[in-house]
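Shown here: the complex without one of its protein chains, the others still in place.
When the chains are written out, they are named A and B in that same order, and each has its own residue count from 1.
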Amino acid sequence: MNKTKSKVYYIAGFIIVAILALSFLFPLYWIISGSFKLKAEIIAKTPVWVPTRWVLDNYQNLLSKRSAPLFQIGSLVGPTIPAAFRWLINTVFMSAVSMLLTCLTASMAGYALAKKRFYGRALLFSLIVAAMALPKQVILIPLLREMSSLHLYDHIWATIIPIVGWPFGVFLIKQFAEGIPTEMVEACRIDGASEWRTFTDVMFPMIKPGVGACAIFTFINSWNDYFMQLIMLSSTQNQTISLGIATMQGENSTDFGLIMAGSALASVPIIIVFIIFQKYFTKGITMGAVKG
Amino acid sequence: MPKNTLAASRTRRLVLQENVAAYLFLLPFLIFFVGFVLYPMFMCLYTSFFDATMGRKDIFVGFANYRELTADPVFWVALKNTMVIVIVSVPITCAFSLWVATIISRMPVAATSAFRCIFYLPVVTGSVAVTMVWKWMFNNYYGIFNYLGKSTGLIEKSINWLGDPKYALGCIILILLTTSVGQPIVLYVSALDNVDKTLVEAAEVDGATPFQAFWRVKWQQMMPTTLYILVITTINSFQCFALIQLLTSGGPKNSTMTIMYYIYYNAFKLYRYGYGNAMGVILAIIIAILSAIQFRLGQEK
Partner (left out) sequence: MKKLLALMLALIMVFALVGPTAFADDNVTISLWTYPIGKWTDEATVKGFIDAFNEVHPEITVKVEYLDYTNGDDKINTAIEGGQAPDIVMEGPERLIANWGAKGLMLDLADLVPAGTYEGVAGSCTSADGKVYELPVCMTAHCMAINKDVFEEADALQYIDLENHTWTTENFFKAVQAVYDAGYEYVGTVFCGGQGGDQGTRALVTNLCGGTYANPEHTEYTYASEENAKALSLLCAQDGISFDPAIVASDEIQNFVNGTFQMAFCWNATQEVNNADALGFDVFPMAFPAPEGVPSLQGGIWGFGVFDNKDEARANAAKEFIKFLTEDDGIYAQVVEATNFQPVRDVAGVYEGNELMAEYALMNPMMGDYYQITKGWTTARTEWWNMLQRVGESDGTAETILAELTQAQDAANAAAAAE
């Protein structure tokens, strides 16, 4: 009796979840199919579920609209390429560097917070916790002025630095490192290893899963972060792909075909990366959290 | 020299050493954290006492910005909307993802990971791309929501989803939900896997229904995960700027105005930096209180 009831519940649940999953997949399908649609099908009152003809017009439009140099080092300017590709390069660079820097600084700081007793520890930790949920809009004006005085405005570093300063990574790794037995660290110290060696040889390998989670978080966060880019970047060649699409929608607000082409370009690479590394992704995310 | 003083001085040296080492490890992070989070935060507080605008020196005005805030109806609407977004989306995200996780964790492994992957997709798709496609789907004139609504008879006339104060905030929250359940689902699935099976079986032997077993055993064991999810979802809800800026710009009739967008609006549309900063300070205080409550809860468990 109880068993059948639970079975019914399970099957009903399965059906609902399957429908939900479809509706989660739909926007992605709509982006990709929309990017191949003709203008008339985009604005059709009765939605065209599958493009009658898959056309590349939107992509041609996207790539020919704006151009930017591949690179610029001083007065040495690289070959001109479609701006969208430059935006992708910038985005990859920004996300990768943010990720590396955050993992490095956060694993060191997280270790110190978890395993070291020092003056101001409680204060620092509460500052970190309080700053974690802080929306960047709060510090928007002072940060902009600061970047301006450092001559970093309209420079990709202006978007990287605030991400590295965001303390969530430290929090994550601190939580993780607390689960590592202190004796291990101390044993190493008694053996006469230096502080740095203790960290790199003993601690780091053990907090690796936490660092992995931190890496995934930071990468996705900076890939998706739009606000800092909106504020800090202005020139076409320094923009990121999110900002590029947002700008395009300002110019051609209802040309959804073009916007979908941009969106597809922005999301498909990272989705492919995600699907390939799916196992590591989910493992990393859960490892970082569950141990905490 | 007496022995104990020697020991004391050695301890002191060790303590000092520990402190120095700790701060050296913290240093790289502190440079970024102090320089680009705490310092701007302090400047935000400082500037909030000034009438600051573009193209001239700031004028000290004391608490005038804060007094004006209390009398600004838009600020209160924005505060209310911000709270609504957080208060509605956080529990729904948690409950929804827990429910989905309980269903999919009972499936075969391949299906579990496929579903986990699908629910995580909107997170990796990117906030701007997601926002754009929803904007199209919500379009008053050729969006699919109006088509589906009308063809299934659920709605009689086209609804201007993002242009109607009754629906706009709900639409924003809906989009926010789709982009925030991915991670909690992943976390809950693995938390459910890690639940001590013997305890569940023991409860069932004692005659507990699956539902009771769930609440008494699994839910208790998943408490740390839940708290962690609460923290990240709260953070996520406070960060929903792109949705507002790209979909509604705070409208219609300020029905989707949030503090985060109102700060931006004041800064770059009305050139009121001091006023925007005063709002930032209030928001920071609210968030600090919320975080404190969450962590107090976490410690108690």
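Note that in this section a residue touches a chain if its C-beta (ideal position, glycine included) is under 8 Å from a C-beta of that chain, and two chains touch if they have at least 3 such contacts.
Given the structure is predicted, the values throughout are model-derived calculations rather than measurements.
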**Complete:** Among displayed chains, the one left out touches A, B
**Fill in**
Which of A:S23, A:S148 or A:S194 touches the missing chain? It is A:S148
**Prompt:** Which listed residue (A:I31, A:L124 or A:I156) would be found touching the missing chain in the intact complex?
**Reply:** A:I156
**Touching the absent chain when the full complex is considered, from A:S23, A:T52, A:Q72 or A:T182** = A:Q72
**Item:** Residues of chain B (touch criterion as defined above) contacting the omitted chain
**Value:** 53-56, 140-142, 158, 160-163, 165, 248-249, 251-254, 267-271
**Item:** On chain A, residues whose C-beta touches the chain left out of the figure
**Value:** 39, 43, 65-67, 71-75, 93, 96-97, 100-101, 104, 141, 144-145, 147-149, 151, 153-157, 200, 204, 230-232, 234-236, 246-247, 250-255
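Simple rule for what comes next: only the chains that are shown with their structure count from here on.
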**Prompt:** chain B touches which residues of chain A in the complex?
**Reply:** 2, 6, 10, 13-14, 16-17, 20-21, 24-25, 27-28, 30-31, 34, 42-47, 101, 104-106, 108-109, 111-113, 116-119, 121, 124, 127-143, 145-146, 161-162, 164-168, 170, 195, 199, 220, 223-224, 226-227, 230, 241-243, 245-246, 249, 254, 256, 259-260, 262-264, 266-267, 270-271, 274-275, 278-279, 281-282, 285-286, 289-290, 292
**Item:** Contacting residues of chain B [partner chain A, same complex]
**Value:** 18-19, 21-26, 28-30, 32-33, 35-41, 43-44, 47, 52, 99-100, 102-104, 106-107, 113, 115-130, 132-137, 139, 141-142, 144, 147, 178, 183, 186-187, 190-191, 194, 209-210, 224-225, 228, 231, 234-235, 238-239, 241-242, 245-246, 259-261, 263-264, 267, 273, 276-277, 280-281, 283-284, 287-288, 290-292, 295
